[in-house]
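A single protein chain has been omitted; all remaining protein chains appear in their positions.
This part shows chain A:
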Amino acid sequence: MELICPAGTPAAFREAVEAGADAVYCGFRDETNARNFPGLNFSREELRQSIGLARAKGVETFVALNTFMRAGDEALWYSAADDAVAIGADALILADFGLMAYVAEKYPAQRLHVSVQASASNADAIRFLVEVFGAKRVVLPRVLTVQDIARLTRQIDCEVEVFAFGGLCVMAEGRCSLSSYATGKSPNMNGVCSPASHVRYRQDGEALVSELGAYTINRFGPGEASGYPTLCKGRFEIGEVEGYAFEDPVSLDVIDQIDALRAAGVSALKIEGRQRGKAYVAEVVSSLRKALAAAPAERAALVARLRTMSEGQRTTAGAYDKRWR
């Protein structure tokens, strides 16, 4: 299986390549991708240089254009697709059907991947995207069990990529409006979930309080591992109970299911984290590269230390291993 690795800066890109990525995915420095954070992402020239570096090492580059076009401003997304193709992206990762249609019609030879943001999670949806837009690969939302994935891959005629490690999103990717509700901005339309402009942290005695817009998201006690200030990871009072209403601050890790995923027909494993630093990228990519080559019994030890770098310093197999079902 291929290892698909994140890069938010050229430095992180180089780390991913050196650490053993089969492909690196990245985005332009604007709202055409779902990690539109200050100081992050690539200029056209930086992407050109990075693709050159990757190609020299036999590594592919995927460009994420995975936000939804805003009516009247389609030119921003179209020109990003034009530039990514011209610069030599090996694949475009798209979520918007309109942008898929544009790329499929204008660049029929360009490899098109369906972003997780498209939320294509059943055979009918995926077959439609393959037949109409010529999609070659689908990145599955993190809502399916390994058994679901195995059933799905048998019914579709395209490659399947799944998230294997990193931040865990609420299970309505591409459709989540929690950030919009609190801030007016969303990953789907603006490329930012819980935008930094609306985030505040403050110390309240020994506690760390995180706030998003007008909402208190969480209060972490002394020494308690913290998480991102997103509503989906917020701790709320519901009736008499205080707890995580949507999901805990925890990261995804399905390294112990690599063999099952391979048997299920998965072509590529994706690491989340374009917003993370180059030290994180180097550590996670090299650890997962070693784990892929290791015997099953050795894998847990190889990735154990990654837990300390994860949100909430905890990991979960998430929906891949949904035993309560």
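The rule is simple: a residue touches a chain if its C-beta (ideal position, glycine included) is under 8 Å from a C-beta of that chain, and two chains touch if they have at least 3 such contacts; residues count from 1.
We take it that contacts and distances are computed from a predicted model.
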item	value
Absent chain [UniProt protein name; select from "non-specific serine/threonine protein kinase", "Transport permease protein", "Xanthine dehydrogenase subunit D" or "SCP2 domain-containing protein"]	"SCP2 domain-containing protein"
Full-complex contact with the absent chain, from A:132, A:196 or A:301	A:196
Hidden partner chain, touching residue among A:39, A:58, A:108 or A:243	A:39
Hidden-chain contact residue, picked from the options A:34, A:135, A:152 or A:282	A:282
Sole residue of A:143, A:208, A:294 or A:317 that reaches the chain not shown, by the stated touch rule	A:208
Residues of chain A (touch criterion as defined above) contacting the omitted chain	8-12, 14-15, 18-19, 37-40, 195-197, 199-203, 208, 220, 223-227, 275-280, 282-283, 286, 305, 308-313
